[in-house]
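Here the complex is missing one protein chain, while the rest keep their positions.
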Amino acid sequence: MYEMIAFYLFSALTIVLFLITVMSKNVLYAMTSLASGMVLISGFFFILGADFLGVVQLIVYVGAVMALYSFAMMFFDATRDIKEKNTPASLIFLLGGLSALVLVLMFAAPIHSEAIQALYPIHDGAGNAQDVGIVLFTKYLVPFEVAAVMLLVAMIAGIILAGKKMDQSLTKDTSVDAEDEILIQKDAK
Amino acid sequence: MENLVYIALFAPLVSSLFAALFGMSPKKQFVGVVASVLLGISLVASLMLASYVYTTGNTIHVTMMDWISAGDLHIPFGFVVDQVSVTMMSVVTLVSTVVHIYSNGYMDHDKSFNRFFSYLSAFVFSMMVLVMSDNFAGLFIGWEGVGVCSWLLIGFWYHKEDVSREENPSISPSWAANEAFIMNRIADLGMLVGLFILYWNVGSLQYDEVFAALPHLSGSILNAAAIFLFIGAMGKSAQFPLHTWLTDAMEGPTPVSALIHAATMVTAGVFLVIRANPLFSMTPDVSYFIAALGTFVAFFAASMALVNRDLKRIIAFSTLSQLGYMFAAAGLGAYWIALFHLAAHAFFKALLFLGAGNVMHAMHDELDIFKMGGLKKTMKWTYIYMGLASLALAGIPFFAGYFSKDAIIETAWNEGTLVLWLILVVTAGMTAFYSFRQVFLTFEGDERYKQYGIHPHEMYKYVLIAMSPLAILAVIAGFFKEPFEHFVTALLPEYHMSEHTHHIAWLLGIVVLVFAVGGIALAFKKYYKGLKRDEALESSWYYKLLANQYYIPDFYEEFISKPYAMISEKMWNSVDMRIVDATVDGIAKFLYETGDGSRKMQTGNLSNYLNWMAVGAVLLLVVAAVSAAVIG
Partner (left out) sequence: MIGLSHYLIVSAILFSIGLMGVLRRRNLLMLFFATEVMLNAVNIAFAAISHFYHDLTGQMFAFFIIAIAASEVAVGLGILIVLFKKHGSLDLDDLASMRG
């Protein structure tokens, strides 16, 4: 019963929040609603018994990723409303609606599950984190290490891409002086 | 011994590749010398192999490598040196070596000197593959290889323009080359079908396996295989009705005519019949047909040679005629006699052609014997050589042709096929007549060439010396008949005359001799003193019939070439242009227009691309859903 209430509540909230993310003109609103949506998604994970995944979701998404976004936003002058020429609504609703319809139809259909069996079963006694740890460090060790390297590479890439010429203002109109400044810097080197 | 086999086989290839290096450059004398030396090496290796096989009686079988191995089909690059192939190897390399040396002199002034040697050596290599292969597939490769080289060499002077058939019966070298090639393709189809039949029923193309399996096959299959293989042999050996290419092939340089179109390649058909003798021995009907066809061609070709005025064409007709003799012998079961005549014929016919080449060289490429005469003063040695060769060809006693040709005629008597015997005897007389008609018209009588302002001169000394082995062999080859029989019947079926034939052999010999001497005497009477044109004879219908080769080339032209060209034109206009081309053009146009239309998608705006991507993704989703609904 609680599960049902929680599910419907989370579902409704997530959908609304994500719709705001997608539709809002203001970056700040969009980001805030995205962050809240992600918190609620971690709620889904907790309902589903994936405790560790929920915690990771909170730490990585809500903690790290959203922090990154908020820092990035500061470069891009977040207070301004975003002026963009959006794609015609009819096309969006046609495609989005159609994909939603098809996916829902497919998922609503009964799944023939005789052939599906658990390769790495969840044990009742052990905690979720323990199970996850065992599987992650045995079967998925190599992908795990690769993912670690990938994160390292991404970090270095992010630093290099974003870190160059941080002394220049990004929000100022840089059409004339920035060019000169760069030239001056080059000369100085 | 294995090394000798490879040396004999690959020396010509090396020579060809070496000459090909200089193919585009102007004449380099050393190319000819190197090619001749390499061919000489091949000759020495072949002779050593021959003496090895002769003394020990062993055969050498080498497998160089696997060539085709696919499923049940297994064809190695194997070579066999046995009594038959070593005979062929010796003959081929001997004649080729002489021809190579000869070509140094003959092609002296030709700007494509190096290219010529490249082709000529390539031909020898192909011919060696043909005779040495231990399976039908290798034989076929050599068969096609000599065909290609023959095409290259007939069309060697490809730059000559086409002229009308009245002016030159073979139109132009390229025309003649194409004719030869196409005629051979037609026959090769037959040969291929024959090979397929054998492979289909035996499951192998190795000679020994095929021959071992023959007794288990049904008569109709054997007949079919024999007929189709013989069709291939007919093309290569220019038997009726595929004979027209051989005389037209005389457009090639004369050494080529001597090597390819007299001594070696055209005998490949006979070689095939001899090689496949177990097959042909089991199909008496086909063999009899071969004998009958051979006899017919012998007579038919000799009749055309009687009136021809072209020096090389006369010899070409005589080659045809002699090939007919060989087929007659092979068809009658006397395979070793066919092989013996093949070898003997190679010597004197190559000599005859090379002599003709000397005359041509001296007469500045004039070939009409009516415009020659009295050349013996300036060309004594050529006269002697050609005279010897003609004596051998005519079958005068103690020359090579006497032993081999008489044996064939004797065989015809022995088999009781008296009609064939009679035709062959008459043909022997005709052979003697046309050979000496040609010799006398060329070398004796009044000097008609003077009115054409030609100053003949004798060929280079070294060329004449190089020809001497052929001349010696043309004279003495016949004396090796007994050892030769002993040698090759180790492999080929023995053939003995019956007691009765043996007794009257001397009588039969005299009959043939009477005809031969009669022919020579007639030629002597008519032409020795000089040319007396006989208008009444020349305008008679039979003279015209013979001079025009029984109108067969015209017949082919009118009833095969022209309708074929017409059909091709129709097909080109209606089928190719309207259907095939239109389809291809349509596809291209469709693609072009689609591209033109879809180019508008390429706006450069990432957002548009994303939209298109989403459209695609949704479409795929729909397809997945629908297919899941339909299938699942």
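Think of it as A and B in the order they're written, each chain with its own count starting at 1.
The definition used in the following text is that contacts are C-beta pairs under 8 Å (C-beta built on N, C-alpha and C of every residue); 3 or more make two chains touch, one makes a residue touch a chain.
Everything numeric here is computed off the predicted structure, so don't read it as measured data.
Colleague: Considering all chains of the complex, which shown ones does the missing chain contact?
Modeller: In the entire complex, chains touched by the missing one are A, B.
Colleague: Tell me which of B:212, B:560, B:577 or B:610 is the one touching the absent chain.
Modeller: Checking each option in B:212, B:560, B:577 or B:610, the one touching the absent chain turns out to be B:610.
Colleague: To test your reading of the contact rule: which positions on subunit A touch the chain that is missing from view?
Modeller: 3-4, 7, 11, 14-15, 18-19, 21-23, 27, 30-31, 34, 37-38, 41, 44-45, 48-50, 52-53, 56-57, 60-61, 64-65, 68-69, 72-73, 75-76, 82, 84-87, 89, 91-93, 95-97, 99-100, 103-104, 106-108, 111, 113, 116, 118-122, 131-132, 135-136, 139-140, 143, 147, 150-151, 153-155, 157-162, 164-165, 168, 170, 173-175
Colleague: At which residues does subunit B meet the chain that is not included here?
Modeller: With respect to the unshown chain, the touching residues of subunit B are 599, 602-607, 610-611, 614.
Rule of thumb we're sticking to: only the chains that are shown with their structure count from here on.
Colleague: Quick check: in the complex, which residue numbers of subunit B touch subunit A?
Modeller: 607, 611, 614-615, 617-618, 621-622, 624-625, 628, 632
Colleague: What residues of subunit A sit close enough to touch subunit B in their complex?
Modeller: My answer: residues 87, 91, 95, 98-99, 102-103, 105-106, 109, 112.
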